[in-house]
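Notes follow the structure.
For this depiction, one protein chain was excluded, whereas all remaining protein chains were kept in their positions.
On to subunit A.
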Amino acid sequence: MIALEGIVKRFGALTALDGVDLTVERGTVHAVVGENGAGKTTLMGVLGGIVAADAGTVSLDGEPVRIASVEDAYAHGIGMVHQHFRLFRRLTVAENVVMGREPRRRGGYDHAAAEALVDELGRAHGLRVDPRARVGELSVGDQQRVELLRALHRAADVLILDEPTAVLTPQEAEGLFGVMRELAGQGRTVLFISHKLREVLTVSDTVTVLRRGSVTGVRRASETDERELAGLMVGRAIESAYQAPDTPAGEPVLRLEALTARGLKPLDLEVSAGEIVGVAGVAGNGQTELAEAIAGLRPREGGTLTIAGRALSDATVAQRREAGLAHIPEDRYARGLAREATIAENLLMGTHRRRFRLDRRAMNARARELVEAFDVRAGDVGDRAATLSGGNAQKLVIARELAGEPAVVLACQPTRGVDIGAAEFVHAQLRAARDRGAGVLLISADLDELLALADRIVVLYEGALVGESRDEAELGLLMAGAHA
């Protein structure tokens, strides 16, 4: 049994952990859940030897132990797999796995032994990766397997996984869950940090919920549900059920007729005023291409596009925005904002063309209003956007795009990587946009999000729209390419 008692950790004025107790049975999968900033990673860092606690004790099987470094943790059989991989991309899988614990032969590194060892390790745990492959050439899922193998090679008893599914496709995540169950079955302990409640309930035996540095609940996975856990995470009830619009949908505001672009087959799609149309699909099936084609960032190869009744097939980005299109890009740091520009400057984008002179006072005043109205937690509107947390950066993008009451909202992965509170806010904003008569096209890889928000859901598969449904099982089949 692994027990942490009364763990306290302060960073300056911020109390990251305030007397946390955590008890984990050996041979189980134990999830630690909480919003961003709840202290999950800090707590795991204490066990993994990365964070030195200010107070509290760690004991293994009743024996108090001192874990002051990563090496100490390894010595006690505890290994951590980080959210951001720490691999040498130019080295082979085998070299990465044995790094620091290399098999030696005549004073040198023994390639053959290392490869055999990694092969054996992979076979034993169902983590098959070619030991000779270069890590930089592997898929993200395979890179994670290498990280797991490395941790298993060093310390096989207790594995800590920090948000392991954040970068995986659903299929890869499924595979990982199988490995986790198998490791637990072999008597090892898996600690698993996540904020995706559905997967937590799928894979773990026990769940500890953290909120603002304190434990708000410990539940058996079989005796709780997403709703209860979400409530414990944010400290109040969460409204995630689908809410139908009060009024029926109106005239079409976005219309694609046989629209094609590189990476897309001819698409027919209509979004009416006052409805949210969801686009489901496994990542990489044309979501980015579809969004870019609508936004004017990807040249059309055929077909037509109409926004708010205006034919804009070959219009510039500016003309589309003029017609009433708002675009929440899928990657906020790539297209959504400029990190080194100020918050006010980021909020100005798109509306800056009105006059040649730039009125900085008006720009800052409007920015303050938007920051207030959209609850962006920011220091000053003159601060760089890089100072915002992920959720607040997304609120900034939402504020800018929805402020002008657009007729059409193109929202791409709008809650990817943000915590539950911010996601709930984004959802409320999209519903509000629909309720005041905007047509919303929501492209999301998160099926729960689509089911909670969208009035209709279409499925994108290999660049084509293959069907429409609101039934989860049917959607799953469509996403996997089984034509209905």
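FYI, contacts are C-beta pairs under 8 Å (C-beta built on N, C-alpha and C of every residue); 3 or more make two chains touch, one makes a residue touch a chain; residues count from 1.
Just so we're on the same page, contacts and distances are computed from a predicted model.
The subunit not displayed here is recorded in UniProt as "ABC transporter permease", chosen from "Carbon-monoxide dehydrogenase medium subunit", "ABC transporter permease", "DNA 3'-5' helicase" or "Aspartyl/glutamyl-tRNA(Asn/Gln) amidotransferase subunit B". Considering the whole complex, the residue from A:Leu176, A:Leu232 or A:Leu348 that touches the absent chain is A:Leu348. Annotation: of A:Leu297, A:Ala403, A:Ala464 or A:Leu477, A:Leu297 touches the absent chain (contact as defined above).
Among A:Arg262, A:Arg339, A:Arg377 or A:Arg436, only A:Arg339 touches the chain that is left out of the view.
For the chain missing from the display, the contacting residue among A:Lys40, A:His327 or A:Lys395 is A:His327, taking the whole complex into account. Within the complete assembly, A:Arg360 is the residue of A:Arg220, A:Arg262, A:Arg360 or A:Arg377 that touches the hidden chain.
Subunit A meets the missing chain through residues 295, 297, 316-318, 320-321, 327, 329, 334-341, 345, 348-350, 352-358, 360, 384.
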